[in-house]
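Removed from the display is one protein chain of the complex; every other protein chain stays in position.
Letters are used for the chains, namely A and B, taken in the order the chains are written, and counting of residues starts over at 1 for each.
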Amino acid sequence: MMRAVGSTLSRVDVVDKVAGVAQYPGDIDLPGQLWMKVVFAGIPHAQINALNVDRARAAPGVVAVLTAADVPVNEYGLIIPDQPVLCGPGSTPTAAHVRWEADQIALVVAATKAQAEAAAQLIEVDYTPLPVITDPLAALAPDAPRIHANLPDNVLYSYRIRRGHMESAFAQADVIVESEYRTHAQEHAYLQPEAGLAFVRDDGRIEVIIAGQWMHEDRQQIAHALGLPEEQIVVRYPAIGGAFGGREDMSLQIVLALAAWKTGRPIKTIWSREESIVGHHKRHPFIFKAKWGATKAGKVVAAQMDVISDAGGYMYTSNKVLGNALVACLGPYDIPNVHVDARTVLTNNCPGGAFRGFGGPQGHFAAEMQMTKLAAALGMDPVELRLQNVLRDGALLPTQSVVPPGCTAAETLEEAARRGGWMQSADGRWQRAAHAPSIQSAAGPQASARQTSLDASRRRIATGVGIAVCYKNVGFSLGFPEHCYAKVELYGEAEIEKAVVSCLGADVGQGAHTAFLQIAADALNLPPERIELQVEHTDITGSSGSASASRLTFMAGHAIQGAAAGALQEWQHEERPARCEFVFHPRPTTMYDPETGVADPSVTYGYCAQYAEVAVDLDTGHVEVTRLVSVNDVGKAINPQLVEGQIEGAAAQAIGWTLLENFIQKDGRTLTPHLSNYLIPGVLDIADVIEPVILEIPDPQGPLGLRGMAEMPMIPTAPAIAAAIHNATGIWIDQLPIVPERMWTALQAQNGA
Amino acid sequence: MQSITLTVNGKSYTRDVEPRMLLVDFIRNALGLTGTNIACDTSQCGACTIHMDGMAVKSCTVLAVQADGADITTIEGLATNGHLHPMQQAFWDQHGLQCGYCTPGMIMAAAKLVENNPGITEAEIRHGLEGNLCRCTGYQNIVKAVAQAAAAGS
Partner (left out) sequence: MLTIITKPEEVQNTAGEIRAGGTDLHDRYHLGVSAGPIVDIYKLKSFNDGELGAITQAADDSTHIGALATIDQVARDPIVTQHYAGLAKAAAGLATPQIRSAASMGGALLQRTRCWFFRHPHYVCYKKGGDGCFARARHNPNGVIFDAGGCVYPHPSTLGMALLAYEAEVEVYGQGRRPIVALYGDGSDPTRDHLLAPNELLTYVHLPPPVANERTAYFRAIGRFEAEWPIVECMVRLVVEEGAITFARVGAGGVAAVPLRLANVEAELVGQPATQATIERASTVAAAGANPLPHTAPKVDFLVGALLHTLEQALD
């Protein structure tokens, strides 16, 4: 029989999706449903003195207007419950404090959408505006107003690493590179805006139908806020229109359940694109102050980093992202002397939270820029310098634990280098024929076929190449009790006629369910068409954990294999149907020591290296990526077509983040709440430039040797592009995004200098 | 309220509509055809693309009353006699989708594009799809899918 793993089996949902019958949350209607309008504060920092909803309650069609006083336990949060479900008086002491423009203050439930929206206009709020803090550095000032009154200052969380002796290490260094890097917020812009329904079932429990990333976590947070046992809540995921980390925190889950519970009626709502962009978290902006030193021989001996991220008004996953960035900002290198101070700081900006890479893209931008600069300062090839310092099996992480076995940072980097024109010479050193930055005329053969661009004159185009490498943890880290459930049931008499495989990992578009099917098929030695997946709701089996942290195929793969093996054993014991529910627990991890950062932080890591070629218009500052090779070690490609899709999609998001996407807030208000001014890459922006390359070097811990892979190709793109820009122009761009204005200003400064 | 009569996927409908109702809302809410998606509200994304009197249009920019008398095809009407349209098949074959939310609009735009230009080049495909956004795929497989369907039709 053909093995399912390794084949390009069609997605399990492909027919529904091309036929237009796949149901996303907004496509579902329930009999007797009411419409809910979520009212945002619309002011970034204020105290609510009074909230008068009398006129709204009396408006036509209105069934209920819910406020803070209606929330049984008015707090929530994925990490800590520091955010009110609804801001306003009559609830907890901190709930009347608005800290973000999209803090939710009321729910208007009416017969129709138009009635709910009209009634929402009638809510009267008496605010005392408070000073708005939008700069995390200003938020650190001793006299800065506090975003959370119960905290001593605006530092929400901090970590540190202390390894070795910095002073003597810098004394050894022949070159020292110091820089400040800034990365910017990024909007997920999944095509399906938040939507959902909730209703009270015949069995008295509340069911919430929504698109999320982790059903059981949604269930837990809903239950907490409603003051109900978790068993009282059912969470169901229909088709999910993209996530990328943006559905990891609550948006509508709790308020839908609350409205259904309070009214006893089915409740539906759909956010507009504007509500989606204003109303959910973003990739954290970061500031890195870096000082690294290396010897002439090419050994990086010291790295000192000061790291600040903008948490916005609430925790979301800020401490976890910071925990990742703490290590990511040092790159995949074995550096003997390391000193990192990292803080995430409260402001009145949109909260920072999970987004593909989870601190990795930000941290690696700083780390890989430092490596590229050190190579330049040493006159060394950037690949050679990296290979001399890169983590290999047996090396210590900055947290002083041994890197988990199967470290392939070097292998991915070497493959990317080869494809970028590097060669290993007889003495083992890597080098590339120096790329002479060339200036070409527009009319020449190098001119882009794309006519409509900022490359206005096309008189002077400089080209350059760059390379970068990364690693990213797979699975929940830092002591989190990581686990994943799966269940297998086998039906038949003499032979297995049908298998039912249950695992609740969310298919956010990445194709997780198809991968589940392939892994199950091989584990059971059954053709995929004899397997039925049950993946829809929390009653089916236990938690699978989140579709995030590049963990799902890794964890679910183990769980499904375990359940399959157990069910086959039962089958041998003549059980009919044969059943097994299995919980996979990976090896445990540990939290950072508060003083030194010593830890065994992560189960394992995935590795990716990218090579970029760019064209920079010297007159306009427009940067175009003309080639991007992304080499990913995925251990084992369960479905190569799906894996390539992840690489291409991640790289496109990374090019967007680096060059185009510019989420702008002023005074705590979002100025780019539409796809007309928050620009995501279109089909011409990502013209045929991404070359996905799959390596399959097994991870000893992975099921079938597979490695998590979906975030990694988002990570090295920005520093590879920035290195290529330097190669082309001699200019270091240390701040993202590299929009034409920024590049042009740097080119002007260079001309003036 | 105004009464309109129009043909959608070969079937005639007469309905009373609010004068300001958008065609996309009519298709989704009055007819229950939810394959046509809404993703941006500002006519950037193309997820709501349908065929109206032979043209690919964003149904979020058309009023339902304007469609009085029109002949409309949505993603649900693209397959014939239980057979997927070649463009649907091509998106399947080439893995031209991930989350699938942009897919109906992308397929409708692409089907019209290829119908109007059977020998279409890759550059023309890209220019023709500039009104449709996808956040998942990086577009590589979408372009391959459209090229496959164009080749199949020629």
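The rule we apply is simple: a residue touches a chain if its C-beta (ideal position, glycine included) is under 8 Å from a C-beta of that chain, and two chains touch if they have at least 3 such contacts.
Everything numeric here is computed off the predicted structure, so don't read it as measured data.
Considering the full assembly, A:T672 is the residue among A:Q33, A:T672 or A:Q701 that touches the omitted chain. Contact with the chain that does not appear here is found for just one residue of B:V62, B:V114, B:C136 or B:A150, B:V62. Touch with the chain that is not drawn comes from one residue among A:D29, A:D135, A:E230 or A:E274, which is A:E274.
Touch with the hidden chain on the side of subunit A covers residues 42, 272, 274, 442, 450, 452-454, 456-459, 619-622, 660, 664, 666-667, 669, 671-674, 676-677, 679, 681-685, 687, 739-741, 744-745.
Along subunit B, the points of touch with the absent chain fall at residues 19-20, 22, 41-44, 46, 49, 55-58, 60-63, 65-66, 109, 113, 127-128, 130-132.
Operating definition for what follows: only the chains that are shown with their structure count from here on.
Averaged Cα coordinates give subunit A a centre that lies 30 Å from the centre of subunit B.
Residues 28, 32-42, 44-45, 47, 74-76, 78-79, 84, 88-89, 91-92, 95, 97-104, 107, 122-123, 126-127, 129-130, 132-143 of subunit B touch subunit A in their complex.
By the touch criterion given at the top, residues 8, 10-11, 13-24, 26-27, 29, 188-193, 239-244, 270, 272-274, 449, 508-511, 641-642, 644-645, 648-653, 674-676, 680-684, 686-688, 690 of subunit A touch subunit B in their complex.
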